[in-house]
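A single protein chain has been omitted; all remaining protein chains appear in their positions.
Think of it as A, B, C, D and E in the order they're written, each chain with its own count starting at 1.
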Amino acid sequence: MVKIIAIGEPMVELNAFTQGRLRDVSYFEKHVAGAELNFCMASVRNGVPCSLIAKVGNDEFGYNIIEYARGKGIDVSMIKVDTEHPTAIFFIQRGFPIPMRSSSVYYRKGSAGSTISINDLDLEKIREADIVHTTGITMAISDSAREAALTAMKEAKMTSFDTNIRLNLWSPEKARYTLREAIKNVDILVTDPDDAQIIGGIKDPDEAFSFFSSLGVKTLVYKTGIEGTFVFHEGRKMLQRGFHVQVEDPTGAGDSLSGTFVSLLLKGKPVEYAISHAVASATLVVTVRGDNEIIPDEESAEKFLKEFK
Amino acid sequence: MVKIIAIGEPMVELNAFTQGRLRDVSYFEKHVAGAELNFCMASVRNGVPCSLIAKVGNDEFGYNIIEYARGKGIDVSMIKVDTEHPTAIFFIQRGFPIPMRSSSVYYRKGSAGSTISINDLDLEKIREADIVHTTGITMAISDSAREAALTAMKEAKMTSFDTNIRLNLWSPEKARYTLREAIKNVDILVTDPDDAQIIGGIKDPDEAFSFFSSLGVKTLVYKTGIEGTFVFHEGRKMLQRGFHVQVEDPTGAGDSLSGTFVSLLLKGKPVEYAISHAVASATLVVTVRGDNEIIPDEESAEKFLKEFK
Amino acid sequence: MVKIIAIGEPMVELNAFTQGRLRDVSYFEKHVAGAELNFCMASVRNGVPCSLIAKVGNDEFGYNIIEYARGKGIDVSMIKVDTEHPTAIFFIQRGFPIPMRSSSVYYRKGSAGSTISINDLDLEKIREADIVHTTGITMAISDSAREAALTAMKEAKMTSFDTNIRLNLWSPEKARYTLREAIKNVDILVTDPDDAQIIGGIKDPDEAFSFFSSLGVKTLVYKTGIEGTFVFHEGRKMLQRGFHVQVEDPTGAGDSLSGTFVSLLLKGKPVEYAISHAVASATLVVTVRGDNEIIPDEESAEKFLKEFK
Amino acid sequence: MVKIIAIGEPMVELNAFTQGRLRDVSYFEKHVAGAELNFCMASVRNGVPCSLIAKVGNDEFGYNIIEYARGKGIDVSMIKVDTEHPTAIFFIQRGFPIPMRSSSVYYRKGSAGSTISINDLDLEKIREADIVHTTGITMAISDSAREAALTAMKEAKMTSFDTNIRLNLWSPEKARYTLREAIKNVDILVTDPDDAQIIGGIKDPDEAFSFFSSLGVKTLVYKTGIEGTFVFHEGRKMLQRGFHVQVEDPTGAGDSLSGTFVSLLLKGKPVEYAISHAVASATLVVTVRGDNEIIPDEESAEKFLKEFK
Amino acid sequence: MVKIIAIGEPMVELNAFTQGRLRDVSYFEKHVAGAELNFCMASVRNGVPCSLIAKVGNDEFGYNIIEYARGKGIDVSMIKVDTEHPTAIFFIQRGFPIPMRSSSVYYRKGSAGSTISINDLDLEKIREADIVHTTGITMAISDSAREAALTAMKEAKMTSFDTNIRLNLWSPEKARYTLREAIKNVDILVTDPDDAQIIGGIKDPDEAFSFFSSLGVKTLVYKTGIEGTFVFHEGRKMLQRGFHVQVEDPTGAGDSLSGTFVSLLLKGKPVEYAISHAVASATLVVTVRGDNEIIPDEESAEKFLKEFK
Partner (left out) sequence: MVKIIAIGEPMVELNAFTQGRLRDVSYFEKHVAGAELNFCMASVRNGVPCSLIAKVGNDEFGYNIIEYARGKGIDVSMIKVDTEHPTAIFFIQRGFPIPMRSSSVYYRKGSAGSTISINDLDLEKIREADIVHTTGITMAISDSAREAALTAMKEAKMTSFDTNIRLNLWSPEKARYTLREAIKNVDILVTDPDDAQIIGGIKDPDEAFSFFSSLGVKTLVYKTGIEGTFVFHEGRKMLQRGFHVQVEDPTGAGDSLSGTFVSLLLKGKPVEYAISHAVASATLVVTVRGDNEIIPDEESAEKFLKEFK
């Protein structure tokens, strides 16, 4: 059976109960999130086992993450508990200054998750996995994390990668330099015009594919909000339009998209099927607080797509 | 003064406080609902007295229903308390797998409401009522309930009926057979293309009217989500378009539509007036959790229609 | 540095936690509001100091208002505490009978705020302020309040005024008579077709400008929901279109619009800049409960406008 | 069958969701209350029909009261809707400055309820009732209300009265003078040492009975927090001790005590039974927000008493 | 390593957010519970692996139970999903009619859990377990469940059993007859005077031990609310007094007590240690809604006991 490994920092999310500036929010709703954990959720929901390589603190939030991920079916046997550093957390501010958009405030500096290093990797299992996935966030949180991620990518049979540039974690220059190198090891790349602009100075989908395939990328998923999501795969170019819904919090939508796309492709599903399910999944994620609970299984995504066709 | 009697099972509703799978919902909001109770609410809100013939359990939820309905002005003198069976309840899952849609999970098997039988009917009062209303749900929950409903329909001066096929209560075959028979006693029929497909193998509004009028239906209200709601009445065909609003939970909208339409028609209002108020009422219902609290009186519906004209 | 003084009654707002009739609402969320307090909030958020001349009761809600306004940076040194009368409060009913609209139920009769009189004015400070602002509400709540407001307007270097006719506070006749007189002292007028109809029997933007400029108004901000907001200023006519967002509660949007527009104009910003920020501000206000917390500063409004351009 | 009529102002209650000063409370929970409405609830819960003579505003809160009371089984046919005045409301501050105590902030001046007058009385029904009940609050809210209450008491077969002196409604002097006169028409009096001190300058239970019986009182219920509740009835003196529970909000406990005691006595229950049930009822009321929902029926009170015996 | 297997029906719990009658509760908080699942939670929290043999429905609540239990570390590999029957649920009413007490309303008739039978047992694993645990509830929910439980008990190396008589599930006569037979297979029995009265007509601790040991019980845990919990074990009799805390909901306390006691004894801890931890665990459970989340591990229980010593 196919199997995925993701590497990255899981976090506890404190989502604003009401919209507006965080200072004016009275209540926060706790969730478990993190780009790679969200990816894993999408993978297991689509029936593909996924292990998360990560570190959490020896604290309530660390065990919260482990219990949640295990409950949802993610393999947590490679999540280590670090007794020296705390679990990372972040707050989500919703609807300010831009309605239907969210922003994150991190308390992740010096976190357990950022101390991950090559010593935390079980290379044998990494080599056995069908796909190893990580994101630009893991590249940005610490040198040791970046080194671990790059090592895993190099050892992997196949890799998927979401650029996920967060400018409150590093500078555009550092992101550009690091990601250009990293992408040389990537088979399936998920990115968008904003990140492509930083990495390659380009915005246009075709130019983006041209640029990234020159770095070695085989499959490109290119999320342009306005037109939809483009997929370049095995010589073809497809476009999956987005679906209009009421927005609660878009955080995590991209992770769900990449996790659904990669896991369905790995299961041997047609790429059109994979990308339509991926966009359905991302669309559901924006309708709720919480980054991953609502990610659909295949049957549920089919119902969604039948309705929105 | 005109007067309506409705026959059907009232239930306590547990509505998900947040959208997504029920497993991920932490809090539920309690309401009182049930297709025929919702119909009655629309009737009394429009100034037409309505009695509900029903049974509830001798338990907190049973008294909850009675107190709520009585408070809102429904005549509850024909609601019996059954000491042997519990009150039915149901849960509403919102926004999954389809955004802006809801689904129901029933705990109504063996409920007090489903034990209703011809013994629970006061035929004299049924014969005195101007209209007797019931729905396909009452036809589906038990043999005795179906028998009671059919008996009441036959004794009634006039009848209205909402097909309301719920495939988790019975099979399409059973629904088709039963409803074809039942509709022979119906004067005002409320249905939609999905149900018409099951009952008569048809979808088109004109074909639907042709089919149902051949069974004896005089007035047909035909709810097509996309185009609006058609009314066939006294040789005329009208279309009332829908109104675009933010959706919270569509549950109960259809009941409110039929209750408003039937009660206004009974009051002698023009059919255009009745159907526009009915659609306004249904539109308000989809903007909130709770199936019937928000049903407008005539003055409020006028304000709504003035705004949305 | 420029400085604004606003005169009007601040209130504690009890906002319905759920939509629908107030009778069916179980929980209310407390906020601090009032047309002129909202205006002041917009002013200080845009970096222009604003003092509120007002009276509150010697009670919890009175101190609530003072603590809130002071915390947010409004100068509260001219808010007096009245030991004889209570602080005014109001309830907001949302989404009934018109979805995405709200209505207010006031408990302000005999309130501390309505007893404000010329004795409560510090004329020296009023003469020093760059702009004195008030609204039609202050004209309506009591004779002494109207007298105080008119006196302040006459003493002021410059005035801005929002017609804000509330027909549950006075009759159209009284509003027309009073406001025609008041507007003779107004430099910057904010109004809309409904109010213009009452005051001058007109609806059309150009006619409105013609009418109000004949009374002495120099700058007119004319809010037409459908087309957008017109500004007539220094011989030019501009139109700022509205932005489509999900609506939670529109209460306070107009106050935020006028406060933002007036304060930015006073700071010397171009009128196009002022009106686009004003409409951005109003748009954010409709996305939340609470009339003023979400009012953006200039930098936040720029982000909003960049997104919605 | 026995029957009670109570006269007094029902109100909508906004109960602080969290303890502390009202200014620091973010959410309020809505309930329906009022001393005489609470009394009626206790009466109907104990199986004795009770009608409330009252006026409410033609507004959401007025209909809220009618729907709630009717739902719970109170006869609301004598509640009039006043189109000129608003329904009274009040806020409950809990736990400040004294833990486990509450205080009320009224918005009832000029309310519909306070305009009640002798014109609102159906004297025939008053004469038919077995007991007419009112409280010192009705004596305090307006001259017309006091006159109406006194008239009803004089016409009644039998009367019960709860002194309920609220010093934010009138002065001790006015309360003393008025209540001394009113009590001359009282058969069953419910009071406590604080009120007895104001009315008669006494605190001691025996002195209180001596004093009030000299005014014509036949049965005295004397609530002393510390020792318990004394009852002087038909030549006997009893003491019912209190029960120790966790306190949420004591508001309404006294009304529940008097309503339970009076209705059970009227049903012919022994006085010991009546007073123990009355104290059980009051004890339950202090464990929740909401003044009357939790009032037990006889069977529930028996369970309570069996546990706390 | 030692290992426990528990057999019994897990349920989704809807706990009243506020105290009082269920009819007056607006919100319900969802938890996962069930006597044997609670027992398993106590076991795994104390470091002893525990498998739950159970059936749930193929529905949201069924998967809710599996995800929750797996997340918390219970072995769920023997929980079967039944596509024919729904998952059982129950509601908790708190504080009425007895403050600080709760009662349960079940919707479990015909549930998936009650269809468990000997066919669902993996006898090999049952024989390997160090202790097999079940309760009187499993004996009461269906014939097949009782048969399965008895079979497992007979095959087990050692058994523990909690009488847990629920009179809304069976009659005292049936409970007496069934439990007398069942207890013949029990090594560690947990019960209380109410259940002992039904089973053996006795209340006194010593008589209870005499009676139950005559049936074959080796260790008796006898929970008397007032005096504390008695343990009869290896010829000794101990008493662990209770701890006074603020009560939120006592549901589940007994399960936590038995799970903690049995697992610690199995780990080889002294009986005094086991019973003090067991009572600490049960005490924490009564301070919250939710039957098992708060069950402490050994280190936390030590902190508790140090404080309350």
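Keep this in mind: a residue touches a chain if its C-beta (ideal position, glycine included) is under 8 Å from a C-beta of that chain, and two chains touch if they have at least 3 such contacts.
Everything quoted here is computed from the prediction, not taken from an experiment.
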> Out of all the chains shown, which come into contact with the hidden one?
Replying inline: A, C, D, E
> Out of A:V76, A:I89 or A:V247, which touches the unshown chain?
Replying inline: A:I89
> Which chain A residues would touch the chain omitted from the figure, given the whole complex?
Replying inline: 14, 17, 21-23, 25-30, 59-61, 63-64, 67, 86, 89, 93, 105, 107, 109-110
>> Even though one chain is hidden, which residues of chain E still touch it in the full complex?
In response: 243, 245-246, 248, 283-284, 287-290, 293-294, 296, 300-301, 303-304, 307-308
> Please identify, in ascending order, the residues of chain C that touch the omitted chain?
Replying inline: 67-68, 70-73
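The rule we apply is simple: only the chains that are shown with their structure count from here on.
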> What chain lies closest to the overall centre, CA atoms only?
Replying inline: B
>> Assuming a repeat means more than half of the contact pairs shared by residue number, which candidate in A-C, A-E or C-D repeats B-D?
In response: A-E
> Quick one: chain B and chain E, Cα centre-to-centre, how many Å?
Replying inline: 43
> What residues in chain A touch two or more of the other chains?
Replying inline: 246
